[in-house]
Structure formats: structure tokens, C-alpha cells
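Here the complex is missing one protein chain, while the rest keep their positions.
Presenting chain A:
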Amino acid sequence: MSTPSAPVALAAGDAMPAASVGPITRTDIVRYAGAGGDFNPIHHDEPFAVSLGLPGVFAMGMLQGGALAQRLAAWVGPEHVRTFNLRFTGQVWPGDVLAIEGTVSGVADGIAQLTLTATRQTGDVVLKATASATAAPADS
């Protein structure tokens, strides 16, 4: 499915095409560090992370947050999102597979309200997101 340039039709209850990301590797984490500029060693330096009592490195929230944002953009169009809120509710570790889901909670005055989540294979929700986006009128 291609990223839409025009507003898409959205109606309450519509679901985002389900997406899966991962298994997330240390290489994925390092690639995002370089692309996005987050060089906190806790995310790439295993001895440093272990010295803090952690099992190892973990993903920066903006890796999974940005991945969820790309799925949102692929659904409603990157140029039609008006607001986007991410709450980081859990950590993501190498080997994790994330299920990314979203639904339309309502549409009013041409603006759709969306809720999205990312969930680990353990069932832990690691991201809770909301967004609003300009929508085309729903097909009737």
C-alpha cells in the first residue's frame, strides 16, 4: 500500500491496516540512532547499559514511536495529520516484535480522531498514541 498524498475517507470504527515490526535488532537501534540523532549510550553501548543494572541495550522510544508514526502516515497521509501524541508505556528490547494497530474513534467536521497502540509479543503495550487527521468524506 502506498503512502497517500490526498486525504483518505475515514469513518468511526475503521481500522488501520495491521502492521508488524521486528524482530527488532541492535542494528535497527543503531540505524535509528544515526538517522535520528539520539546517541544516548544506553541504547547502543551494551557494557554501559549493563553497568546500570539493565539486561542490555533497549530501543529509544522514538524508534518504535517513529515506526508507529510511519504506519499512521501510510494510513491517513503524512501531510494530513494535524496532531499526534505518543505516550511511552514500556520498553522495547532486541528480539521484540511489535504489533501496531489503530482505529478511528470518531469523525467530526472532517477531522478524524484516531487511537493507536504498539504491543510487544508478550502482550505489553509499549505505546499509546492519539492523532487527529483531515479526512475525506466517508464512502457511503
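Methods note: a residue touches a chain if its C-beta (ideal position, glycine included) is under 8 Å from a C-beta of that chain, and two chains touch if they have at least 3 such contacts; residues count from 1.
Quick note on the criterion: contacts and distances are computed from a predicted model.
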So which of "Spermidine/putrescine import ATP-binding protein PotA", "3-oxoacid CoA-transferase", "FAS1-like dehydratase domain-containing protein" or "ABC transporter permease" is the UniProt name of the chain that got left out? "FAS1-like dehydratase domain-containing protein"
Of A:42, A:111 or A:136, the residue that touches the missing chain is A:42
Could I get the residues of chain A that touch the absent chain, sorted low to high? 2-6, 21, 28, 31-32, 34-42, 48, 52, 60-63, 65-67, 69-70, 72-74, 78-79, 81-88
